[in-house]
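Note that this complex is displayed minus one protein chain, with the remaining chains in position.
Now for chain A:
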């Protein structure tokens, strides 16, 4: 069983929830930019939440399904179509062998996730299947997918035999409400104070929450470069390098903030003005270069509550989905 890549798309790579535990050796965490959409894609096909899936950026790939399989597509709406017929998102889809999945164009969001029941047969490197592009390890040969790549899939759960596919693909009526996951236009991103927040001028702090910041074209999995009102530190003393994390907003001397994301380095030396809260990181991952974001300051306590609330929601989703999947298998 395998997926054959006919066209790779703009940037398609294997990602899971990241490579944890090796940061002290300089090894980045990486993993899906939008962790909630990845987890949801896996839940919808009955996988472990953290199974590796394809992360698809803006222009999607063309993939031939060599055998019957159960897939799901979440995250950005890049107009998925199977054998030229629009395919649904946020639900399990049973696809007939020989079908071709294409993505016809970006309607909303930036990154889609494609998960297959059983997961892709990808060896773990340092406890993770995530592609670490700069070091050339993990994922599919340590790189983004290319035309001609063949992604082997693991055996799906045995109940798949019982499903019957009409036409190229079939799917249940129910779906997950994508509005819970996808950002609105000009999203408001919540942050807590960064480690060096107090080093910035009061005027800069004000501009940070009142201004609008455009995501530059030089943005990628490593970080988003923003342009907007310039931010300034009170003093220009050099910092010693120290740990950074997903969502750390560093401000280099030019005053344009950089939001560090999945493929960030483990350490950095620029002052950190702010820190995007965990619950809002997936929203940033779906903002395209050229779009704008705004910032809103919250307390650590609020950030923690929002995170725990989101996790509770995910747990509820997981319970309902696994019930629905089970019913779908039987009837």
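Criterion: a residue touches a chain if its C-beta (ideal position, glycine included) is under 8 Å from a C-beta of that chain, and two chains touch if they have at least 3 such contacts; residues count from 1.
By our rule, contacts and distances are computed from a predicted model.
Engineer: Mind telling me which option in "Chemotaxis protein CheA", "Kinase inhibitor", "Protein-export membrane protein SecF" or "Carbohydrate ABC transporter permease" is what UniProt lists for the chain we can't see?
Structural biologist: The chain we cannot see is, by its UniProt record, "Kinase inhibitor".
Engineer: Check each of A:178, A:291 or A:304 against the chain that is not shown and name the one that touches it.
Structural biologist: Within the whole complex, the residue contacting the unshown chain is A:304.
Engineer: Can you work out which residue in A:101, A:231, A:277 or A:321 touches the chain that's missing from view?
Structural biologist: Among A:101, A:231, A:277 or A:321, only A:277 touches the chain that is not shown.
Engineer: Which listed residue, A:47, A:204, A:248 or A:286, touches the chain dropped from view?
Structural biologist: Counting the whole complex, the residue in contact with the absent chain is A:248.
Engineer: Which residue numbers on chain A touch the omitted chain?
Structural biologist: Considering the whole complex, chain A reaches the absent chain at 20-28, 125-126, 134-135, 137, 192, 195, 240-248, 265-267, 275-278, 300-301, 303-305, 307-308, 311.
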